[in-house]
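A protein chain is absent from this complex, but the other protein chains hold their places.
Up next, chain A:
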């Protein structure tokens, strides 16, 4: 009984803050989504599920849904692949503790940058006329590449920045995890005549399956909140090539027509979709990591 009370008491402050911040605003959004409010006018009326029904006929909404999904896949997969490859490379080639720590420190730097700062740095790097990347591409004789203005490159170009920030950060985590792994199974694999890449593919990485799945989930949640990065780099453009759901919601609710009710409906739908999706992924991942 006292233990239960202790749990309740310690949880109470966090739950109160969460309740005030999340529940109130979510309830507000649900309330808004049932009206036809616009920012320009004080008049509104109750329209029921009209906004939701209109969303189902909105091609731009489905485009944004698709971009969000692609964004999730590219950034989560990209981050993990980069982190795994780099971590194994560092683990196998850099043996001195001093160099390792320096590399880890350098790899931590990008994620410490505010998103907006990272976005501006890369926008400059990507610039067709002034950017370093285009100068290199130009020297190679490939002419200027419109990294952010080309609809088929823009999303990947922005994702590279996200992977640069998070992939390097996860590399540091994985290097540390590899360091703390028991040596014996690795040595047993060496005696079993496994090559270095086989040791990692068949022994160390499967042993790190649990942490890898956790990292993937963390990154998946984090990738949902990439509004600032995309907004600064492309603003959702060119056209709607990089317009994720949160960008579209912002564009339609605040920036363009100020249709706050419509944007609220979109946010609520996004909330439901992500909650359902993550519940399913969470359940499945608990089964995999066993």
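Note that in this section a contact is a pair of C-beta atoms (placed from the backbone, for glycine too) under 8 Å apart; a residue touches a chain by one contact, two chains touch by 3 or more; residues count from 1.
In the analysis below, contacts and distances are computed from a predicted model.
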item	value
Protein that the absent chain corresponds to, by UniProt name, given "Hydantoinase A/oxoprolinase domain-containing protein", "Xanthine dehydrogenase family protein subunit M", "3-isopropylmalate dehydratase small subunit" or "ABC transporter ATP-binding protein"	"ABC transporter ATP-binding protein"
Residue of A:190, A:217 or A:273 in touch with the missing chain, whole complex considered	A:190
Absent chain, residues of chain A that touch it	182, 184-185, 187-194, 198, 202-203, 206-207, 209
